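Note that one protein chain of the assembly has been removed; the remaining protein chains are unaltered in position.
Moving on to chain A:
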Amino acid sequence: MEQLPKWADLIVVPLVGLILAFSLSMLMVFATGHDPMDALSLMVKGALGSTYGWGYTLYYATNFIFTGLAVAVAFHASLFNIGGEGQAALGGLGVALVCLFIPWPHWTIALVAATAAAGLFGALWALIPAYLQAKRGSHIVITTIMFNFIAASLLNYVLVNKLRPKGSMDPATAKFPEPAHLPSLGDMLNAVGIPFAKGTPANVTLVVALLACVFVYYLIWRTRLGYQLRAFGESQPAAVYAGINPVKITIITMMISGALAGLMAINNVMGEAERLILGSVEGAGFIGIAVALMGRSHPLGILFAALLFGALYQGGAELGLWTSIPRELVIVIQALVILFTGALDNMVRSIVAKVLVRPKRAEA
């Protein structure tokens, strides 16, 4: 593979992927008899054109930041954690238990406790696959994905049989008590005089997500643990040579990864739904993979990629709401973006490399 300059790898490749994805999407919109330009502008306006749109875009983005960071941390250790879905679901269980059964005097304390619970539950859910990988050699991709199903079933059981309020037909917990409600972004911004649409789901968790980005940056590039984790990810024989314990580093890395995925629950469970419902993660765990890939496993890249996917989600929803473009097509568009920016990353890169690197060779 040709060596690309860093700026091209970070900016040009994702951009080209995005353009390809959108071109193909617009072609499909056109094929179904709609005006692609209209659809595109509706998507952009719907996601970014109003504070109402931003309120949703940022809410989705918050989810994706957490799951993206989770995948990225594991990536740095060469571990592919695709269990974000299940870890986030278990994080939700942790949040629900903390919010339902402990009376909190104020949301700030509740937030700290819920963050700890979400992280702990996510980390513990990642611990089992991590242990199986490190000690028994069971492949982490297989085990984490299977643990997604186990998590879903477990949550189903707990919600239906244990946490469902008496008389309710809904597999969900009761509403969290008032002191455990988080302020929304609208409330917070309005309080300081910035107009922002009320009633949108973006909430204070966004700040936690930004802090998580900073935390991951320092963890990966400035701490000994990060150093060892990256070394382990680059070369396992080298890690053994350096005296890095492969079992320990695998387990610690996966628990941090799981904790980050679990943290997503404070956004969707505590911040938005204010109760735990079935299937609350809604695929954000998987979007995290695309976000981490597109963001090059760097917190800053993940921030931007999460925003993009957040906008895509919100824009797609708007499209479904205001046009007769079928909902399925909106999902196709989202899938194309994931395909081109995530999975087909290397294909796009080799094309970019050919265009960028060839002329230089001729000069030499």
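One rule holds in what follows: a contact is a pair of C-beta atoms (placed from the backbone, for glycine too) under 8 Å apart; a residue touches a chain by one contact, two chains touch by 3 or more; residues count from 1.
Everything that follows uses one rule, which is that contacts and distances are computed from a predicted model.
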{"item": "Which of \"NADH-quinone oxidoreductase subunit K\", \"Lipid II isoglutaminyl synthase (glutamine-hydrolyzing) subunit GatD\", \"Transmembrane protein\" or \"Nucleoside ABC transporter ATP-binding protein\" matches, in UniProt, the chain that is not displayed", "value": "\"Nucleoside ABC transporter ATP-binding protein\""}
{"item": "Contact residue for the chain not shown (choose from A:His106, A:Lys162 or A:Arg224)", "value": "A:Arg224"}
{"item": "Chain not shown: contacting residue from A:Ile11, A:Ile194, A:Val207 or A:Ala242", "value": "A:Ala242"}
{"item": "Residue ranges of chain A at the interface with the undisplayed chain", "value": "3, 218, 222-224, 227-228, 230-231, 234-235, 237-238, 240-245, 357, 360-361, 364"}
